[in-house]
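All protein chains of the complex are present and in place, except for one that has been dropped.
Take a look at chain A:
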Amino acid sequence: MATQLSAADIRPRHKRVLPGLSLSLGTSLLFISLILLLPMTGLIMQSVDMGWERYWQVISDERVVASYKVTLWAALIASLFNGVFGLLLAWVLVRYDFFGRRVLDALVDLPFALPTAVAGITLATLYAQNGWYGDLLASIGIKIAYTPWGIVLAMAFTSIPFVVRTVQPVLEELSPEEEEAGMTLGASDWSVFRRVIFPALWPALMTGIALSFTRSLGEFGAVIFIAGNMPYVSEITSLMIFVSLQEFDFPAASAIASVVLMASLILLFAINIWQARYLRRLHGRN
């Protein structure tokens, strides 16, 4: 017994490169509190102050509810579009080697780097009836700028990197042998994609789409310039918050914001839980 104890004493204590758990966790928690939890608490405090009845009245106001609908639909369409297009883009970037691949790879991050207002103004100019694209589209009877489709466009533009950047690494890791195995077993190209490749990408793609969706829910800068902002038709929820702020009605702004916040949080948690379960299967801890 005594010898065992002394052996344990001699054993080196520090095996990690980074200093102990307490310090690193403490620092992380402090910063999370400062930049995430504190503002969120402020938001909730503001809304609590106003009382339940008034809170409900603000968030269920007809114009606000219409904005929820517009925002949800637009975000949904935008993120689904990004799911398809982002997957395609990631596929092209990973699987093919072509001239300008690196440039294209860098361009994918542009929506993150660009101030969203700049993106919004640019899109609005391009798609306005006298803009380059708008002119063309108008000739076949399609109007994008200042309609809900403009919202979709702006949302898709600002959130496409989420899908590409979550799918890309998974695609890179996918071993070509699994595809070849599928082919040697007689599967058609479509079968290989549907049964072998897609299930491997699915969790990453879902995460990408969900991130894209939540980002779209909160998008403001890019959208308001192209949306037209007609009440009940093309007003997004972030704009409703902004309007309340301009009227110095801070509690109302916080109340609407809290709805957006809740929706985003619930979605993110749901995706995380679902993904953890799916990945557990893949990595073998049943």
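Everything that follows uses one rule, which is that a contact is a pair of C-beta atoms (placed from the backbone, for glycine too) under 8 Å apart; a residue touches a chain by one contact, two chains touch by 3 or more; residues count from 1.
The working rule: contacts and distances are computed from a predicted model.
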Among "TOBE-like domain-containing protein", "NADH-quinone oxidoreductase subunit I", "RNA polymerase sigma factor SigK" or "ABC transporter ATP-binding protein", go ahead and choose the protein name stored in UniProt for the chain not displayed. "TOBE-like domain-containing protein"
Out of A:I32, A:L88, A:A181 or A:A270, the sole contact with the unshown chain comes from A:A181
Spell out, residue by residue, where the missing chain touches chain A. 175, 177-178, 180-188, 191, 195-196, 199-200, 281-284, 286
